[in-house]
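Just one protein chain is left out here, and the rest sit where they should.
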Amino acid sequence: MAHEAIHTDANDPQNVTNPEHAQHHIVTPLQYTYVFATLLFFTGVTVAAAYVDLKWANPVIALAIACFKAVIVILFFMHVAYQSRLIKMTIGAGFFLFLVLVTMTMTDYISRSWGLW
Amino acid sequence: MDSTLATPHPHETVLHAEHEHVVLPQHRHHFETEEQQREAGSFGMWLFLLTEIMFFGGMFFAYLLYRNWYYPAFAVASNQLSVPLGAVNTAVLISSGFCMAIGVWAAEVRKRGVLVVMLILTTFFGLIFLGVKADEYHEKYELHHIPGSSFSTSMFVNPAAYGIKEEPLSPDMAQKTQIFFFLYFAMTGMHALHMIIGIVLLFWLTWRAHRGDFSAGYVAPIENFGLYWHFVDIVWLFLFPLLYLINRHPLH
Amino acid sequence: MGLSPVLWQFMVKWLHASALFPAEASGISPYVDALYFFLLLMTVVGTALVAVLLLVFSIRYRREKNPVATQVEGSTLLEATWTIIPLAIFLVTFVWGALLYFRIYNPPANAMNIYVVGKQWMWKAEHPGGQHEINALHVPMGQPVQLTMISQDVFHSFSIPDFRIKREVIPGRYSTVWFEATQAGTYHLFCTQYCGTQHSGMVGTITVLTPDDYKKWLQQSTSGMSLAQNGERLFASMGCNSCHSGNAAARGPNLAGVYGAKLTLTDGSQMLVNDAYLRDAILNPSQHVTAGFAPIMPTYQGQISEDGLIDLVEYIKNMQSNYRVQQTQVTAESDLAAPTTPPQGTNETVKP
Partner (left out) sequence: MSAAIGNTILSLPDQATAQIPKRNYINNEHGLLSWLLTGDHKRIAILYLISITFFFFIGGAFAGLIRLELLTPQPDLVAADTYNKFFTMHGIIMIFLFLVPSVPATLGNFLIPIMLGAKDLAFPKINLLSWYLYMIGGTLTLAALVLGGVDTGWTFTTPLSTHYLNTHVITAATAIFIAGFSSIFTGLNFIVTIHRMRCPGMTWFRMPLFVWAHYAASLLMVLGTPVLAIALVLVALERLFGIGVFDPTKGGDPLLFQHLFWFYSHPAVYIMILPGMGVISEVISTFSRKRVFGYTAVAFSSVAIALFGFFVWEHHMFIMGVSNYSALVFSLLTMLVAVPSAIKIFNWAFTLQKGSITFETPMLYAFGFMGLFTIGGLTGVFLGSLGMDIHLTETYFIVAHFHFVMVGGMLMAFLAGVHFWWPKMTGRMYPESLSKLAAVTTFIGFNLTFLPQFILGYLGMPRRYHAYPPEFQVLNVLSTAGATVLGIGYMLPMLYLAWSLKYGAIAGDNPWQATGLEWQIQSPPLTENFLETPIMDHEAYDYEWLTNKTKKEVTTVG
């Protein structure tokens, strides 16, 4: 028909059908078990830490542990450690935008008490 | 890359080094290769999870704001949540996620039996989680801690009458516990809703896995559902410390 | 702008007379209009530039004249030009607009204060002398007037186009705006924030009087009780004076002269006592406990109307000593049947 396919070398470096491809990787059950144990261990740690009065450090520790747990779930249970940069950037974009929402809105709430005009 | 659309797809699709090539019935016509289809699916799932991050993000932000504004109310109200139940539920959910992960592995190495068992275990732990959650909700109902017209602040204004060792809140601050409980119900409720949707999908996937749909190298649905399920886990990994732990003054 | 004042006056008057331009009736108006004309010029020049480019290229390079296009990739220099020049203009606009914003929302120290309560669907103005007005506001010419405004229900917005001012009237929080009227006359007052069914009926009239006329108006319209006097009665009837008596052993802090002071709260933070603080401290006392006092004050949320709060704020603002407090304490004990809210609105000009 009207379309004329122009055949060039199939190994053209310009061929970008699949540039963001990552080799498929299978995580073994043993690795999963390590991750599982780590998650359970840190759940224990975070509960224990909540019963010790560390003033301002309590929420910081709890959130740090939660972030750590989330990161290992993302990296191993969700296989991101073995994924392409595209997927990593996608996740990064999500958390980045969440931080934008929080920080930009907080510019309003934090500075409201600075003074009335 | 010679493409031949008219013929059914004799693609050189390397799935895994150790397996032979197969042309799968699940391959949709508009994808060039099996691998392209699989990666498109997983990327699409990730983008969907991105929207979920922002969806929960709005509530997390509201929580952050009001916790800063009404810290005493949030502390006292948070103390009404049971840490042991929350911790058990966290462990249950992590176990569920672990089973799901093993399930994905089983699908990838084509062990049908293991996959089915793991999916059932995933469902089982998910249901336990929901059961515990329902029990917690029920307790809140009995204590009149469900926001709305029947909400009562008397426990926070006069804790001694309820045998609770807490500093009483002044009435204006006690009112703000309702905001805590609203956010508690909104966030855990939204999380539970995601779990319920997940469990419905699990039933369907278990049935298909039992039929053998995922034991011949076609694992995308299992993998993508795994992503969803782990995401729901992650939400809880944040909800647990935020709601149950960080406002808690140490219990002596 | 290098415009001569005469030319400016001429232009503005002419535009106003053609009903294309609002009156310049406040001290701030010329400043706003200057920025407006600058931006208008930017828009006209910008649009004209685009239009001329389109026109000239369309004529010069139309197909009949230029049958074959010459391919051009682009030009970094040109890209930089039309990145930097608009950016520079926009930044100038930002700075100019920010300065103007400060000027509009920063009241001078000598501004007289009038309270405004917005509710569905009317404006209620309360002068410190106790004069109440509905959907109307009388102000003197040549005197900065600050409005302390609050909404009883939803967001409203207090807008006087001829003064070029506007401020959202927020539920649960005071907001302020100020102006200095420069021309006697009457002007439109609009609610510009959509606030429900009768939104377009929430309009009023601003009457600017000469200082003499204003004095006359104040005398004619007085209700006999100033806001502070109303506040004093409320203070007694709500039992505030039993704790805030000013005695050394009182359970509540001494309120005399507290307005404008810096308070240290129990959590160690420093707070400036202003109208907003006083209002909040009555409604949410537990978040505003002065250092050295126990958090025993009950909340008055839902028990006092915004008008009552304004009376109390005005009373505490003007409280120089505790003499009257102690007097009212005696009165209140002898007169327990006092009404919980003071009679108000005795000379409201319009009934809703």
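Per-chain residue numbering starts at 1, and chain names A, B and C are given in the order in which the chains are listed.
As a convention for this text, contacts are C-beta pairs under 8 Å (C-beta built on N, C-alpha and C of every residue); 3 or more make two chains touch, one makes a residue touch a chain.
These numbers come from a predicted model, not from an experiment.
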item: Displayed chains contacting the withheld chain; value: A, B, C
item: Sole contact to the chain not displayed, among C:Val116, C:Val145, C:Ile165 or C:Leu309; value: C:Ile165
item: From A:Leu40, A:Ala64, A:Ala81 or A:Leu101, residue that would touch the chain that is not displayed; value: A:Leu101
item: For chain B, the residues touching the chain missing from this view; value: 1, 3-5, 28-32, 36, 39-40, 43-44, 47-48, 50-59, 61-62, 65-66, 69-70, 147-149, 151, 175-176, 178-179, 182-183, 186, 190
item: Hidden partner interface residues of chain A, rising order; value: 1-8, 10, 12, 14-18, 20, 86, 93-94, 97, 100-101, 104-105, 107-112, 114-115, 117
item: Residues of chain C (touch criterion as defined above) contacting the omitted chain; value: 19-22, 31-32, 35-36, 39, 42-43, 46-47, 50-51, 53-54, 57-58, 61-64, 66-75, 78-79, 82-83, 86-87, 90-91, 93-94, 96-101, 103-105, 120, 153-155, 157, 159-162, 164-168, 170-173, 175, 188, 190-201, 203, 284, 301-302
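Methods note: only the chains that are shown with their structure count from here on.
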item: Inter-chain pair with the most contacting C-beta pairs; value: A-B
item: Chain A and chain C, separation of their C-alpha mean positions in angstrom; value: 45
item: Whole-Å gap separating chain B and chain C, where each centre is the average of the chain's CA atoms; value: 47
item: Separation of mean Cα positions, chain B and chain A [Å, integer]; value: 16
item: Chain C: positions in contact with at least two other chains; value: none
item: Parts of chain B lying in touch with chain A, wherever the complex brings them together; value: 1-2, 15-16, 32-33, 35-36, 38-39, 42-43, 46-47, 49-50, 53-54, 57-58, 60-61, 64-65, 68, 83, 87, 90-91, 94-95, 97-98, 100-102, 105, 108-109, 223, 226-227, 230-231, 233-234, 237-238, 240-242, 244-246, 248-251
item: Residues of chain A that touch chain B when the two form their complex; value: 10, 15, 17-18, 20-22, 24, 26-29, 32-33, 35-36, 39-40, 43-44, 46-47, 49-53, 58-59, 62-63, 65-66, 69-70, 73-74, 76-79, 83-84, 86-87, 90-91, 93-95, 97-98, 101-102, 105, 109
item: Interfacial residue positions of chain B with respect to chain C in the complex; value: 72, 169-173, 175
